[in-house]
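Heads up, one of the protein chains got dropped from this complex, but the rest are sitting where they should.
Our next item is chain A:
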Amino acid sequence: MKDQLEAIQKEALEKVTQAANLKELQDIRVSYLGKKGSITKVLKGMGKLSSEERPIIGQMANAVRDAITTSIEEKATSLEQAALEKRLEEESIDVTLPGRPVNIGGPHLLTSIVEEIEDLFIGMGYEVKEGPEVETDYFNFEALNLPKNHPARDMQDSFYITNELLLRTHTSPVQARTMQEYEGNQPVKMICPGKVYRRDTDDATHSHQFTQIEGLYVDKNVRMSDLKGTLDKFAKKMFGEERKIRLRPSFFPFTEPSVEMDISCKVCHGEGCSVCKGTGWIEILGGGMVHPKVLSMAGYDPKVYSGFAFGMGPERIAMLKYGVSDIRGFYTNDVRFLKQYHKA
């Protein structure tokens, strides 16, 4: 029997070595180790053995079975590995083929600019206020020290709906409304972005509809130097730390003193070039110290409170920052134009 077992082991191991796939291996397992397998048959004949021989043969049969089992397992592992490698080989792809497109849209350039400016002022403690686009003559003009027949009303010819209602010509009425809301007894620190409308014929630099962002800060002891410092901070964050600002006297009915702010030209840094028309400076925004009449009309005592206000046009900023040459481009919505500014 001993010889028999040895022969079985030899034969089995040989077959395992030669097995080409898992199916053959499984057959081998059944034919040697299964219920009707060769080893089982041998063990069934053990009853004829003497009690001295029985444990020896039994032990030997177990050893043979273990050897075959181990060999099958090892072979299985190696066959599986080979199969996996073969599959991976087959599954290999051309990574240079294009990816499946994910269509994402993007914001309008003006929205990006407005949000950038909003975030910048939010960082300085401002809140964002909104107001109606159809305004009353009172809030659009009178509350801002522009009484009827004031010559400065010419500066912004308006789209009237009735004698008392018009499309707002600036977002300043939101400032007047906010001051009224705060009832003259708490600081106001706000910016107000929005659409505004003026009687302009649309051309490369004029649009009957455009965007404005205005800011207002009213508190006790607000100084003109605070306006200068705030605008300087804004300009550096928005346009680059190397940019300088320059304030010039100007005129707005709702501020006194009034200023116009220029930033140094990014191309020539103040030397003068074609971009800045030789001046070295580019006009960015207007502002000033809130006129005492505007304060008092909104319920703030100009003897106690003072403030500054400023306003800018995101279209102009976009044109300067990104070289957009025609303001109509913002409203034509040519998809090729829009996509240029879709970026994170």
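The rule we apply is simple: a contact is a pair of C-beta atoms (placed from the backbone, for glycine too) under 8 Å apart; a residue touches a chain by one contact, two chains touch by 3 or more; residues count from 1.
The definition used in the following text is that contacts and distances are computed from a predicted model.
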Name per UniProt, for the chain absent here [options: "Outer membrane lipid asymmetry maintenance protein MlaD", "ABC transporter ATP-binding protein", "Spermidine/putrescine transport system permease protein" or "Phenylalanine--tRNA ligase beta subunit"]: "Phenylalanine--tRNA ligase beta subunit"
Residue of A:Ala7, A:Val30 or A:Ile122 in touch with the missing chain, whole complex considered: A:Ile122
Chain not shown: contacting residue from A:Met289, A:Ala309 or A:Val324: A:Met289
Which of A:Val222, A:Met297 or A:Leu320 contacts the chain that the document leaves out: A:Val222
In chain A, positions touching the absent partner: 97-98, 100-101, 103-108, 110-111, 115, 118, 121-128, 130, 132-136, 149-152, 154-155, 159-162, 164-165, 167, 187, 189, 195, 197, 199, 201, 208-209, 217, 219-226, 228-230, 232-233, 246-251, 253, 256-260, 277, 279, 289, 291-292, 306, 330-336, 338-339, 342
